[in-house]
Every structure is written in C-alpha cells, then in structure tokens.
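For this depiction, one protein chain was excluded, whereas all remaining protein chains were kept in their positions.
Here the chain labels run A, B and C in written order, and each chain numbers its own residues starting at 1.
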Amino acid sequence: MSGSTFGERFRVSTWGESHGKGLGVVIDGCPAGLALCEEDIQKFLDRRKPGQSRYTTARKEGDLVEILSGVFEGKTTGTPISLMVRNTDQRSRDYGNIAYSYRPGHADYTFDQKYGFRDYRGGGRSSGRETVGRVAAGAVAVKILGELGISFCTYTKAIGPVEIQEFVKDEILCNAFYMPDAQAAKKAGEYLEECMKKQDSAGGVIECRVTGVPAGLGEPVFEKLDAVLAHAVMSVGAIKAVEIGDGVAVSRLNGSVDNDGFVCKDGVVSKTSNHAGGIMGGMSDGSEILVRASVKPTPSISQPQQTITNTGENLSLEIHGRHDPVIVPRAVVVIESMCALAIVDALFVNMSARMDGILKFYGKASEN
Amino acid sequence: MSGSTFGERFRVSTWGESHGKGLGVVIDGCPAGLALCEEDIQKFLDRRKPGQSRYTTARKEGDLVEILSGVFEGKTTGTPISLMVRNTDQRSRDYGNIAYSYRPGHADYTFDQKYGFRDYRGGGRSSGRETVGRVAAGAVAVKILGELGISFCTYTKAIGPVEIQEFVKDEILCNAFYMPDAQAAKKAGEYLEECMKKQDSAGGVIECRVTGVPAGLGEPVFEKLDAVLAHAVMSVGAIKAVEIGDGVAVSRLNGSVDNDGFVCKDGVVSKTSNHAGGIMGGMSDGSEILVRASVKPTPSISQPQQTITNTGENLSLEIHGRHDPVIVPRAVVVIESMCALAIVDALFVNMSARMDGILKFYGKASEN
Amino acid sequence: MSGSTFGERFRVSTWGESHGKGLGVVIDGCPAGLALCEEDIQKFLDRRKPGQSRYTTARKEGDLVEILSGVFEGKTTGTPISLMVRNTDQRSRDYGNIAYSYRPGHADYTFDQKYGFRDYRGGGRSSGRETVGRVAAGAVAVKILGELGISFCTYTKAIGPVEIQEFVKDEILCNAFYMPDAQAAKKAGEYLEECMKKQDSAGGVIECRVTGVPAGLGEPVFEKLDAVLAHAVMSVGAIKAVEIGDGVAVSRLNGSVDNDGFVCKDGVVSKTSNHAGGIMGGMSDGSEILVRASVKPTPSISQPQQTITNTGENLSLEIHGRHDPVIVPRAVVVIESMCALAIVDALFVNMSARMDGILKFYGKASEN
Partner (left out) sequence: MSGSTFGERFRVSTWGESHGKGLGVVIDGCPAGLALCEEDIQKFLDRRKPGQSRYTTARKEGDLVEILSGVFEGKTTGTPISLMVRNTDQRSRDYGNIAYSYRPGHADYTFDQKYGFRDYRGGGRSSGRETVGRVAAGAVAVKILGELGISFCTYTKAIGPVEIQEFVKDEILCNAFYMPDAQAAKKAGEYLEECMKKQDSAGGVIECRVTGVPAGLGEPVFEKLDAVLAHAVMSVGAIKAVEIGDGVAVSRLNGSVDNDGFVCKDGVVSKTSNHAGGIMGGMSDGSEILVRASVKPTPSISQPQQTITNTGENLSLEIHGRHDPVIVPRAVVVIESMCALAIVDALFVNMSARMDGILKFYGKASEN
C-alpha cells in the first residue's frame, strides 16, 4: 500500500505538511446516508488543539475544516469525502541550521536518506500536524460507530513517571492532560514544570477503551483486529509500543490467571475477566477492547544536542523557540481516531464473512 | 485485505488447518533468479519443531515441505512459489466436549461468533500450526535479505518471570529455550517444572534484532516500518504487545536521554545510542532494528476452567492430553519470519521513492 | 497488486506452471457455510478439458482437483480454500530450439525480458494451463452466485469468420464449440479443417451473459463493474478486446438509439432496450449483463516462422507436435469464471455502501 492510505473498505488518504498550504484527507468508502456537517469534524480537531495549560504549545492554530465533497443536503452520498484545513501561518522564516542538520529524535535524517530531499519547514510531513488528516477522518469513523452503539473512552494513563491511581471518567475533560485522576494530573503538572526548568521533555501512556463492538470483527490470520489496531496506533509518530489488554504483563502471568472464563446468565454470555482486552484469536469477543500506546518524550528540547549536518559535519545543535514539553494530551484524540479507523474498516469487511448474512442482506434468505 | 494475505510486493497467502490435509503458502512477487531449494525452507520449519526438551510438545510432526511451483532449474522464476506441508496425522478422534464448548484463552468463541461454524479439530485455523505457512515464506524472505547483507538474530528474552541477564549469541542454539544466557535457561527450565506440577502454563518475551537494513525503508505515514512490523508481529497468535527499541520504557524517559545523537567519523554516520530501535519517523535509520514481542501463557491447561457450551450451558472444562507449558521457544522463528516478511516488502516498495533511483534503474540517469 | 492475485473481498491467488508439479489456487474470503465438495469444482474443470472433437487438443489431461483446506464437514469454514491439481505428465523431453528461441505470438520474449529467465517447458506460467486455477476458483464463485439467483450463460459467438446466426440455448452443450447455433457450429468445423490443412489457426469471439445481478454493484469511479470485468477478462491470455453491451458498435450509434429508456409496469422497473449491457455509470442496472471477448488465433502453428534466439540469432522456427487450431471453446469456461470472480467480489464490496444497510445488518436499524 502507498504510505498515506489506511483501510480497505473505509479508506482514508491523508496529505499535507506542517508549513505547506494546508492538510487534509480523502475518505473513500464512507457509506451513503450518514448525517454529516463540518461541526462534527471540527469538534474532533479542537480536541487536538493546544489547551490553555502551559504544558502544550501556545501557538494558536485555529484549524478550520472545510468539507469539499461527498456531502449533499447534509448527508453523505457514498462518494469520496474530501476534508481540508488551510494552514493559516505560512510566513517564511529563517529555519537556520535546522534546514541542513539532523535534529536528534526527529525524522530529518531518515527523510533525507529515503527521498534525498526534505521539506525542513517545521518537520514537513513528519510534523505532528500531519495528524490533522487522521483526526478529521477519525471524527467521521467515530460518528458511524456511534450510530452502531460503539463508543470510545480515551485518556492519558501516565505522564512520565506519574501514573493514574484511579479512574474517574468525568475527570478526563476537567484537566489539561485528559487524565481520569485529578491528583495524578496535578502531579503531572509539577513533573512537567521540572522538565521545563531542565530544558527537557517527557513522554507518557495513552489508553483507548472501546465498548459496544460486536463479537467477530477482525480477519484471521493477518488482518486480525489486534494486528490492525497495532498497525494503526504504531503508525502515529512518537509511539514506540502498542499493547492489547494486559499487554507486556502477560509474559509473567500463568495461564490459569490469564485465561478469561466464560459464563452464561439468563442467556447472556459474558467473561469472568478481560485480560485479553476484548480480542481473542484476533477477533473481537464482545467485551471492552483495550489498546495502550507508549509515547516517547518530545524530541525538540532546548538543551544542546550532538548531531551532524547533511554534509557530515559534527555539530552541537540548540533548538530555539517554544516547544511542548509533552505531546501526550494532544495525541489522545489521535489514538482514538486511529482505533476508530481500524474498527470501522473491520466492521465493513466483516459483512461478507457468512453465507447466511449475505443471503439475508440481499433478500435471499431461505424460509427455514 | 483479505485476512490470509500479507505484504504488498512480496505477498504471501497462507492456508491450512491443524487437522486438515495440510498447510501451505503461495508467495507472489518473489524476484526471479534467487537460488532456492526445499532444504532452504526445511531448515526454517525445523526451527519451529518441538525440541528434545520436555517443555515443548512431544508430538512428532516431521513437517516436510514441497515446492510445487515457481522454481525451475534451482532458481526462482518470478512466478508464484507454492509451498505445501502435508499433515501426517489426520486420524479421526473424539474431541469430546471441545467440539461444542469454548476453551478459555482460545479463539473458539470468536470463531463461532464470526463464522457461525468452526473446525474444532485442534483449533483448526487458529492453531499454532497455522504458522507453518508463515515460517515457510519467512525462510524465503530471510534468504533474499541475506543476499543483501541483512541478517537476523532472534531469541527468547524471558520465560515467565525469568529474564536473561547477559547476551551470549552462541548460547542461543545451545538450550531448549533459544535463550542467549545459559543460567537463565536453566532457571526457566526449573520454573516450567513448577508450572507443570501446578497444571499451569507460562508466557515470555521474544526479541528480534535485524542488522544491515539500509536507511530509508518504510513508507510514511501509515506504512511506516514500525507500524508494519507491529502489524506483522501482533498478527501472530498469543502476542499481546509489540515494542520497538526501548518500547514501553520510553514513556518514563526524558527527551535528553531518549534522543539518539548523530556523529560522523571518517565519513561514516552513526548514532550515539539506539533508544529508537533503528527506526526514526517510521523509516529505518541504518542502525540495528529491535522488535520485542510479549507472548501470553499457553491457554491449554489441565486445571478445570469455567466456560460455556455453544448452546449456553455453563461448564467446568478440563482439557486432557499433553500440552506445551510454554510456546515461546517455538514462536521464536515465527517472529523472525514475520519481521523478515515486513522488511523484504518494505525493501521492494522503497525502490520507487526517488526519481534519480528510477532513472538509474531504467538506464536513463543523466550524465551529470 | 502482485500479479497472481485477483479480487478484494473474494480474493484468489493462483499458482503453477504447465510442466511443473501442479497448479492451484488459494481462495481467501469465501464466506463460511457454503456447501462445497470436489465435484462442484471438478465439473468446471472438465468444461475446459479438450472435447472429443478433433479441433481441440487430443492430449488427455484428466485434471483432478483436491480440496486441501477451508472445508469442514462439507461446508466452507470462512478460512482459505486451497485447491490443487497435480500435473500428471511431467516427463522430461527435449524442447529443442523452443528452449532458447522466441515463439512468435507467445510470451517467450517478454518473459525473458522481464525476468531474465524462463521456464520454457510448454510455456510455463504463460501456458493456457495457467487457467486451471482461475476455473477452479470460478466454480466456487459461480456456486455462491447461484445461491443468490445469479446465473451465467457463456458460449462461442464466432470461430474465425463464422458467426452465430441464431441463439438456441440448449444447443450450446450439443456441439464441440459451445455455439448456440448448430449450423454455425458445422460451418466452424469446416473452417477449422481448412485452417489445419494450411497449418494455420483461428480465433473467435466469446460472450458471457449474466442474469439476476441486483442493481447497484460496482464502485465508482475506478472500480466500476465494467472496468473490473474488462480487467478480469483481458487478463486471460489471447484476449485482445473486451466489450460491454453494444461495445465497439456504440461509436456509430446516435444517443436517441443508444439510450435505454425506463418503464414501470405494476411496480416493476424495466428498460426498453439493453444497449448498455446491464451496466450504467459503472454499476449494474438489474438487467442482463453482457460481456464480449475477442480471442486471437492460437499462436502455435506448424508453418515456419521468422524469429530470433535468446542470443540474437535470426531463425526460421517450426513448431512441431499437435496444437489446437483454435482455443476458443476451451476458453469459454475461463471467461465465465473471470466474470464470476469479478461479480462475486463486487457483491461483497457493495455491502457497506449505505448506512441503512449496515445498521440493518448489525441489528441496529431504527424503528421508523
């Protein structure tokens, strides 16, 4: 697959650079008849906007989305939906030595190695702004899933060493870090203050919980739901690990603990535990899906760093300007979007899994 | 993508069930002119054979591969390579209550939910035997990569709570667990004895290191090399987490530590550290690639477990017969195979990244 | 897409060469619950067997298909279906100058140019035997479509200059050419006698009519049903033209003639004509789909022909041995198979076109 396309039946193709004319996405395969307006998408984009806190970038982005096609009289038509956000600030400025040297922890070096050439303005395509297209498409995916009773709860589980100790869902939107634990959020703020003093940055952990997913989504053996979720989430910049359910902890569990038992009560099947995170044998099992992503610390720091220029000169690089000491809070909606894209695609692909389903869909179900 | 196909340009389609007639794979897109014989593939399949140890299944599988097409006079022709392993033991036996109840930790329930129907003999397509096709294809991928100077070192990092404390490469093939640490291997054996006494099972951790990968492989933004590796590895049964480089640990690091600096000496670029695990911005950076997979404990245990039948009756299930208390050692070659499939595909896809490379390939490079 | 895979949701990957160990296909995405046995596939393969007539090759092929996976207790399981036909005759023989010279009208030259190497035994992968995999998969596709009330009628419309003058459906299976016109079949036989006397060969025209296809299949704008059918049919060796409905004749028609009017009677919509061949705007319109393929004359003829060796020597080549003077009759089932593969895939892909269809499928349809 070409690199900027994701999904099989609900297929998104994103485009755009940090300091180009804009960013966007074409969604191909969105079913006809979905009510959709720009506000549906705008509220998702706003979630990746820097907050009021001083721990995320102060730059005012004001990303405004425009629906360019695929919607008529307030409903999707089944044809491609093209969404665009214009970059408002494209002022030319001096990028200094960033234009010809490789920032540690960034994609500068690998871009040059692959393409022999690089848009050095703000990271170009490797900038976090690239996620605008993912989030715009994710908003549409989440809306479709919502109509099917599938809902998302995504939040920050940790900022650096500060982990949540409790889960209060309503708290998530009440702090700048999207943490479901007010105390942890307070400590995270203090931790980031320290980082900033040291001209340093921090990473963290994001969790996405999805409820209402019908059992049976995911296609063995290579398009298993967990495999596609891992792909989706790992494709986000700065993510270095993806876990499902108990994740890395499973390696130390015994089978007698890790196995989720089944129980049937009043005709309703449930599990006695959910170590598997809602996915068994690569297919959803009907319980809550749990995906966890580890985010590396923001690579842009003001401390001097050892690097080289594109002509091989050694250099001590200092990156000026204001940078987020942490990107985790802004990445929460990105992780949710990627999970939604994976699940909506699995949902559509699953429709041809059984002859009886196909026959019924086309009105040919047998009488018996 | 349909579920049993992986890869874009080096594309493999696997087939087969645990107790059907056999298993196999069709490789489409293998370049012409590669020397290939059955022994090349057989030695990979032998790596997933149960060893002499008592910790892996005693069943004698003796998987013998047959090349059915795509090779002529000892070389690949560029046409599809079809590989098959016949199942030798297809004796009908009584599967007892496994035929109609859902084993905890297995894919029985989700298969039934998706397809309305299930081959209950030994897990069918969800059996570990499914990996025969992956490994046969992986052998071909590893051979191609070897000709390009790319090599793999894959091993067990942990069995349950027993982690390696040192890395002695030559030790890997000297113990039943493929651990690069003889002491750890000894302890792992003792740990598994305990598990077996308790009718329980264990998981573990596998690492795959790849050296010699040229910089620039991987296609931003959705087909990043780490995203595709995560997909490939997570698609293996029993894997619940995939990490690249420092993996989950990055969430607690500061940018000043996590960022890998660059240094140039005598015209050779290298990095001052490799926290990134050889992948920056989704593209290989020329240093060693490090992938880590967490394996859950074998779900088949002899202890009674709580489950239900396919008609909703509650049941205390005891699974008889001999089962591996751990599958980690046998999964080592599977993880290596999946990484190889991801990398060989990225290598082919990368060839059209630059105009100058295309012009040179087709003999149209400009003079200057 | 790699070359030997066709289809998106009903995906087939074929393999095998003329004189290798065998030929086969892996079908990925066949829905679970279809009754399927080897006889279902065998009867399709038998249709491409040479007939008793002296106009098709006398070689006894006796292709026997084996189902290797994906079927359990007589029904498909939803997992890949692997089908294989062993080549019975693999005796080594002297291929003479065919091994190193390029037969005119064959793929010898282009195979060598692409792959630098070629399996020269009977054409290898470019042999007509390659279609065994297509037909085996086509049998499964036709069976699925049959359950949905979709049926095929495929026949020879012309052999060389001899065209059918009438359409008697029952006649199709009563002559060696699958022509729906006994008189034309007789003349075709006489024409081929002439060709054989002159050591020459003939081409012809095949038509495939499909009834019962629901309206709306096909995905604008690049995966239109006619585009995919054209792809499918043109991918068969020896096909040089594909037409839909009136085909090449439309260029001379006026809009007032070519436009098919609509009429509604007793609530049933029909068209006043079917110049479009059942496809409007790239989607099925519910009327009969008509696909037409032009087959070139068999390239293997005994007359001396001007060609070169793979080292650039000029050569007058005489191809010995018995060859079909026409391949059209044996290609009839191949064209039907390819049309079936295209339509079954379009049928599955279409299932996610509308929100209301998706909601109903997943049991979430609103009450009103």
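Quick notes on this one:
Operating definition for what follows: contacts are C-beta pairs under 8 Å (C-beta built on N, C-alpha and C of every residue); 3 or more make two chains touch, one makes a residue touch a chain.
As the structure is a prediction and not an experimental result, all values here were calculated from the model.
For the options C:Gly62, C:Gly146 or C:Pro161, the residue in contact with the chain missing from this view is C:Pro161. When you scan A:Asp28, A:Glu223, A:Asp258 or A:Asp285 for touch with the missing chain, the hit is A:Asp28. Interface with the hidden chain, as seen from subunit B, comprises residues 8-10, 29, 31-34, 76, 78-79, 144, 147-149, 214, 220, 347-349, 351-359, 361-362, 364. Where subunit C meets the missing chain, the touching residues are 1-6, 8, 14, 102, 104-107, 109-111, 113-116, 125-126, 130, 158, 160-161, 195, 198-205, 215-224, 226-235, 237, 239-264, 267, 269, 272, 276-277, 280-286, 294-301, 303, 305-308, 312-314, 350, 353-354, 356. Within the entire complex, the positions of subunit A that touch the omitted partner chain are 2-5, 8-9, 11, 13-17, 20-24, 26, 28-29, 32-33, 66-70, 72, 75, 77-82, 84, 114-119, 121, 124-125.
To be clear about the criterion, only the chains that are shown with their structure count from here on.
Across all inter-chain contacts, the pair with the most C-beta pairs is A-B. With centres taken as mean C-alpha coordinates, the chain found closest to the middle of all protein C-alpha atoms is B. A straight line joining the Cα centres of subunit B and subunit C is 37 Å long. Per-chain Cα centroids separate subunit A from subunit C by 44 Å. Contacts with at least two other chains are made by residues 8-9, 29, 32-33, 78-79 of subunit C.
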